[in-house]
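With one protein chain withheld, the remaining protein chains of the complex are depicted in position.
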Amino acid sequence: MEIDRYADLRSPVHAWDPRFKVAAAFVLVLVSASVSSTGALAAAAGGALLLVLLSRLPVGFVVRILKAPLAILALMIPLLLFTAGGEALWSWGFLHLYRRGLLTAVQIAVKAVTVVLLFAGFFGTLRVQTALKALEDLKVPATLLAILMFTYRYIHLYLEQMGKLLTAARLRGYRLSRGLRHLGATAGVVVTLLVRSYEQSDRVATAMRLRGFQGSFPSLRRFQQNAADVVGSILAAAWVGLLLWLELR
Amino acid sequence: MHISEGVLDSRVIIGGYAAAAGLTALALSRVRQEEIPKIAVMGAAFFVSSLLHFKVGVTSVHLSLAGLVGIVLGLPSVLALLAGLLFQAVMFQHGGLSTLGVNTVIFAVPALLACLLYSGLGRLAGGRRVVRSLIAGAASALAVLVGAAIVLAVLRLSGEELTGIAYLFSLAHAALALVEGVVGFVVVQQILRVKPEMIPAGLLRRRS
Partner (left out) sequence: MSRRGPRIPDRGERLPVAGAGILVARALRFGYPEGPEVIHEVDFSLGAGERVALVGSNGSGKTTLLLLLCGVLGPNGGRMEVGGRRLEAGSFDPRVAYLFQSPEDQLFSPTVFDDVAFGPLNMGLPAEEVRSRVAEALRTVGAEPLAERSPHHLSGGEKRLAALATILAMSPEVMLLDEPTSNLDSRNRRQVLGVLGRTSQTLLVTSHDLEFLLELCSRVLLLHDGRLVADGPIRSVLSDDALLEAHGLEKPHSLIPHRHSGAPPHRA
């Protein structure tokens, strides 16, 4: 499911200059994932929620985005509750529910949801390709950027191809996801994709050479910032400041 | 094999990013411009391939293919893995942005080790396809084990209360290592039969 499905809506977050937005996203995600004090965690979560509200992304969309991390948490939290060690809150025979486990579980859950909400708010409001282009102004090396952009482009092609390969395999009776019985067929799909991609990469390289590629990736796009972008960035910086203050005091 | 959001300690997150940045810089310094299409296009194929999963009991287990990526791409595999992990977060949104650094290390270090192992022992194996495939299989399995070890270390560093979970994950990874070993063997065997030039020797992939 594409994160940028609603990248063409209108909202203050959508309108924010992509460069500032991507930079703010990274900083806020890193800080929000790093705090552990109750105040900072609450502020981070609250801020993330505010961001998503401001972005006017459809509620259903945001809920769907949260499904994946919540599923992981659903798996992890019970394990954590019963294996964390230390003081036990409740016990049934040899099964202990640990206080430390409960606290950690809550902390992890809040952090995970916060980060994913931030992710939705920031990256759900611009196209992936635009975000990648913004990285150029953020001083990401051109070679790495080119690799990121081309990889993204060809992922979609191979997703399509894999779909067809899996269908063909299914029609021949291979259920590749049911256990390990059809490992050979699975390996076959992998080999097909890899060999095709190897051959295609050669042709793509040729196509690039034929259009004059010599190692650099000159680009045209210039982002223009305006006053609103600067305001947004100041707000984001203030938010980071608040989080750090709450964490360190 | 990758770590989800919210679990890691701040020092581990920062450390992870620093280590990943170092590996990335190293790979970028040695990459040749002509390799860019191969790294990206094959990186995309590896990414899509790693989406294949097996239902094991209640959960589903994905192939990491870290060993294979290292064997096929060499040092630039760091870049392909970074891209793959980034887009996994973008396309499947189970988080992964704050853990991008750590996860890159978890995949890249095993990939490079697998490559070293394969290149090193491959020289001793001579041209025998079966032997080289066995080495690839062993390297793939080892890659998962090394990745699991890093996951274990990283989780332990993030908190004692995570120890239980860490060991459980390690157990799961041990099983995965076996599967990946077999897959690595079969895949490399077929590639050596159909397109041997895809897997040249050497960490830096110098073409003759």
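Chains: A and B, in written order; residue numbering restarts at 1 for each.
Please note the rule applied: contacts are C-beta pairs under 8 Å (C-beta built on N, C-alpha and C of every residue); 3 or more make two chains touch, one makes a residue touch a chain.
Since we're looking at a predicted model, the values are computed, not measured.
Colleague: Have a look at A:3, A:24, A:52 or A:149 and name the one touching the chain we're not showing.
Modeller: A:149
Colleague: For chain A, which positions touch the chain that isn't shown here?
Modeller: Looking at chain A, the ones touching the missing chain are residues 129, 132-133, 149-150, 152-154, 156-157, 160, 200, 203-204, 206-214, 218-220.
Everything that follows uses one rule, which is that only the chains that are shown with their structure count from here on.
Colleague: Roughly how far is chain A from chain B, going centre to centre by Cα mean, in whole Å?
Modeller: Computed value for the inter-centroid distance: 19 Å.
Colleague: Can you check the complex and tell me which residues of chain A touch chain B?
Modeller: 1-3, 25-26, 29-30, 32-36, 65, 68-69, 71-73, 75-76, 79-80, 82-86, 98, 100-101, 104, 107-116, 119-120, 123, 128, 141, 143-144, 146-155, 157-159, 161-162, 176-180, 183-184, 186-191, 193-202, 204-205, 208, 213-215
Colleague: Name, in rising order, each residue of chain B that touches chain A in their complex.
Modeller: Touch residues, chain B against chain A: 4-8, 10, 13-14, 17, 24, 28, 31, 33-34, 36-49, 51-56, 59-60, 63, 65, 72, 79-80, 82-84, 86-87, 89-95, 97-99, 159-165, 168, 179, 182-183, 186-187, 190-191, 194-195, 198.
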